[in-house]
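Presenting chain A:
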Amino acid sequence: MTAQLNNLSRVKGAGMIELSDVSKRFVLHNQGEAVIPVVEGALLHVAAGECVALVGASGAGKSTLMRMIYGNYLANAGRIIVGGVDVAQAEPREILALRREILGYVSQFLRVVPRVPTLDVVAEPLLLVGAEPEAARDRARVLLDRLNIPERLWTLSPTTFSGGEQQRVNIARGFAHAFPAMLLDEPTASLDAANREVVLSLIEEAKARGAAIVGIFHDEAARDRVCDREVDVTSFTPGLT
Partner candidate 1 sequence: MSDYNFAYLDEQTKRMIRRAILKGLAVPGYQVPFASREMPMPYGWGTGGVQVSAAVLVPEDVMKVIDQGADDTTNAVSIRKFFEKTAGVATTEHTRDADVIQTRHRIPEEPLREDQILVYQVPIPEPLRFLEPRETETRKMHALEEYGLMHVKLYEDISRHGAISTAYAYPVKVEGRYVMDPSPIPKFDNPKLEMAAVQLFGAGREQRIYALPPYTQVVSLDFEDFPFEASKADHACDLCGCNTSYLDEVIMDDAGGRMFVCSDTDFCRERRAAGHVGAQGAPYEEDAA
Partner candidate 2 sequence: MTPLFQVKSLGKYYGSRIGCEDVSFDLYPGEVMGIVGESGSGKSTLLNCLAGHLEPDTGEVLFDTRVGGLRDTVTMSEPERRMLGRTDWAFVYQHARDGLRMGVSAGGNVGERLMAVGARHYGDIRAQAIDWLGRVEIAEDRVDDRPSAFSGGMQQRLQIARNLVTGPRLVFMDEPTGGLDVSVQARLLDLLRGLVREMGLSAIIVTHDLAVVRLLADRLMVMKDGHVVETGLTDQVLDDPQHGYTQLLVSSVLQV
């Protein structure tokens, strides 16, 4: 199966995100060396321009899998190839370069340095890939405007914003740079209908320009609209299936 997948990717030449035999367990050294297996033998293949939804019950390991792809959690076994880099083996600086240029991540929570204005928070990913500051801010303005963040808030730090506003700033930041691969964790959660529509069209635009997307969507209608297929992570959950 794995060999087949690899062959397939070579044939198609567009396997942006490829996971094979990925396993993860947590060892809690300070709690009696408890071992908690969470993922086993995970397989995933996402081609450019494709959006794949991770589904499965809460606790089945959707978020863990996403975090492993991002390099935030360490895989215990297997290969996680993103844009040609094996995240499971890469050096920190290689992962950072990957995150800067190839792999974007829209988490559910905004995490920023205090005092930095919203406009700069959104423009930062572009600056990191060497964009001109003014061009980066222009792009940030377009996104904030589309996501209905009032202009008077742009110069303020988002740390004081409401939950929904923070989430939209987070999405604007995530979509600022045209990442070839993206991870989306509940991008439409806690958004009103209008903003939900904006986010879905942002996802569609990303797909159209060839981004490979892996997402977690509890919003079934959204999932049906933007996702090409679903992968049930329950099949990778140890002790289940």
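Here, a residue touches a chain if its C-beta (ideal position, glycine included) is under 8 Å from a C-beta of that chain, and two chains touch if they have at least 3 such contacts; residues count from 1.
Criterion applied: all candidates are chains of the complex that A comes from, given by their letters.
For clarity, every value in this text was computed on a predicted model and none was experimentally measured.
**Student:** Would you mind pointing out which option among 1 or 2 touches chain A in this complex?
**Tutor:** So the candidate in touch with chain A would be 2.
**Student:** Along chain A, where are the residues that touch candidate 2 in the complex?
**Tutor:** My answer: residues 26-30, 67, 71-74, 92-93, 95-96, 113-116, 127-128.
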